[in-house]
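This is the structure I have questions about; it appears just below.
Every protein chain of the complex appears in place save one, which is left out.
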Amino acid sequence: MADRIECDVAIIGGGPAGQAAALALSGHGLSIVVIDEQPRPGGQILRQPPARFAVRGWLEERSYRPLKQLLGRFQALDDIHWLGSHSVIGLQRGSVMAMGPEGVTTVTARHILIAAGCHDLAVPLPGWTLPGVYAAGGIQAFIKGQQLLVGNRILVAGTHPLQLIIAAQIVAAGGSVAAVLFAQPRSAMVAALARHPLAALRRVPDLLATAAALRALARAGTPIHFGTSLEALIGTDRVSAAQTSAGTINCDAVGLCYGFVPQSALPRMAGAQMRPSGPAGGWACGHDDFMRTSVPGVSAAGETTGVAGAAAAAAGGALAGIGIALDLGLISLEAAEHAARTPRRDLAQHRAFAALLDAVADPRAYFPAPSADTIICRCEDVEQATIAAELPVCQSANAVKLATRCGMGACQGRNCEPSLLRMMAKAGNVPETGFTPRFPARPVSIADLLPPQ
Amino acid sequence: MSADRITQDVERGEPITIVIDGQQVACFAGETIATAMLAAGLDAFRTDQRGKPRGLLCNMGSCYECLVTDIATGRRIRACLAPAADGMEVSTRG
Partner (left out) sequence: MERADVAIIGGGLVGCATAWRLARKGASVVLIEAGDINAGASGQNAGSLHFQIERRFLENGDALAEQGAQIVALSRHAVIDWRTIERELETDLHVAMHGGLMVAETAEQVALLEAKAARESREGLTVRTLDGDEARAMAPYLSSGILAANFSADEGHADPRAITPALAEAARGEGAQVRTGTHVRAITRENGRFVIRGNGLALSADQLLVAAGAWSADVCALINIHMPIYPVALLMNATERAPPIIPHLVQHVGRRLSLKQTHAGNLLIGGGWPSRLAQTLHGGFDLSAKAQMIPESLTGNLLAARDVVPGVTRLNLIRSWTGVTAITSDQLPIVGPVPRMPGLWVAAGGSAFTLGLTFARLMADAMTGDEADELSLLSPARFEHLNGFMG
């Protein structure tokens, strides 16, 4: 084991939630460590280019402004210890194990904040394991962070409106989008909007960002189809076309965009109470009105507590910071309640908008149908038919895992758990939990866990 | 298939070379191994049990589809997170 760090507060995740928490806690004389597996802070929404790059006009769209300001303030802090390029692999009360390029560091802390964000929902369909098929957020992160376009004709498909923004970013970067496909009809999206008019009104800027994206795509002549679903991805060594309900579309890369699920491995490992997340599936970490989880000394904020967007993440992070200051005896309950007012109000508003977005983006009726030989568990290559055969005799996700190896691989079941739970639900069995979370949250070299020889 | 670097308004780190399965790949300091590979047209990060090439999925360290071997250390690393370093040798063959 390479190292040991003792601190007051360990924050896992340098996205908006982690940044806001650090800002709330800064200046109290605490030692604060912020751990992130990305080298630089920003989180998924602001995946910064490497320090070696200079990118003029990086993410200049108006919607990113407040987040860039937050990031700027965070990066200006001089009382936090940034532990970038470190993945948290284990978490128990009071301590965190972080795996970095030089080995594993144990960080002991009086309080731990989990602000690990979310990841794209992995959506199995025939051909989805072909090279060139990406999570849409991954394509976006290549543009934002690495200044790379993954293809010359990128197809973006799913149910989440974020795909409009991603498509627009591809176009703005000089790329070409084969089409944007929404599996749901436009009427379903409009109807969902109409059911939440107030929430929609309060978030005009977000809707405007979408509108701007629509205009940019129209200018580029990018086709946007509603009610058009993916059926299969085609290719031999890489994807070359998509078979859709409206015919075949040629493309050399595909981004799947059916929604996001919380990074839940760490709170589950710590034993925190979880609840089902939004319509895309997954598990969100429960918390009280200061973002404290059911495990003493462990708080959670941002998408880990439910996918609600970057602004909600920032509000939740600030609130968590206040709660931690309260728990550590730095401020009185009265002061904490007072300080909590604004972030609580913001969080509630953003979550209301998120509920609207959930309704608009709800993928449940529109998932592509895997065929019998479609791989569901990518790590272990477990096919749909193999799992289906076990469903009549297995009552729990763990039992299916044991019987089929689905979820037994390197990703710890992050990719396949939602697919498996959907299959089980379809077969009439809605399990209360998914796989038992296990150490390590990320595979770790055995050498790194041991003292040097 | 071709992934392209965005060049307008972007200055990268100095040009470096890494070696993927014995093949020299030119890239830039700061890029991840995944970026270097994709930009060189190498989109298979491993071969699955059916013998099929597999690409990466999430580009955020979460899906583990991009595990490659760093020859010097024998470590299995995520190509989407690990920065390319000049002269580094990487294998996609386990």
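Think of it as A and B in the order they're written, each chain with its own count starting at 1.
One rule holds for everything that comes next: contacts are C-beta pairs under 8 Å (C-beta built on N, C-alpha and C of every residue); 3 or more make two chains touch, one makes a residue touch a chain.
As the structure is a computational prediction, the values presented were derived from the model and not from experiment.
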Selected from A:227, A:297 or A:443 as touching the chain missing from the view: A:443
Candidate in contact with the missing chain, chosen from A:77, A:246 or A:403: A:403
Residue among A:31, A:92 or A:176 touching the omitted chain: A:92
Hidden partner interface residues of subunit B, rising order: 74-76, 94
Sites on subunit A contacted by the missing partner chain, in the whole complex: 1, 90, 92, 271, 393-396, 398-399, 402-403, 405, 408-410, 412, 436, 438-440, 443-447, 449-450, 453
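In the analysis below, only the chains that are shown with their structure count from here on.
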Inter-centroid spacing, subunit B versus subunit A (mean Cα positions, whole Å): 22
Sites on subunit B touched by subunit A in the complex: 1-6, 8-13, 28-32, 35, 38-39, 43-45, 48-50, 52-65, 67, 75-76, 80-81, 83
Residue numbers on subunit A that touch subunit B, as the complex places them: 37-39, 44, 49-57, 85, 87, 119-120, 122, 129-135, 137-139, 141-143, 146-152, 173-175, 237-238, 252-253, 263, 375, 378-379, 381, 409-411, 414-415, 442-443, 445
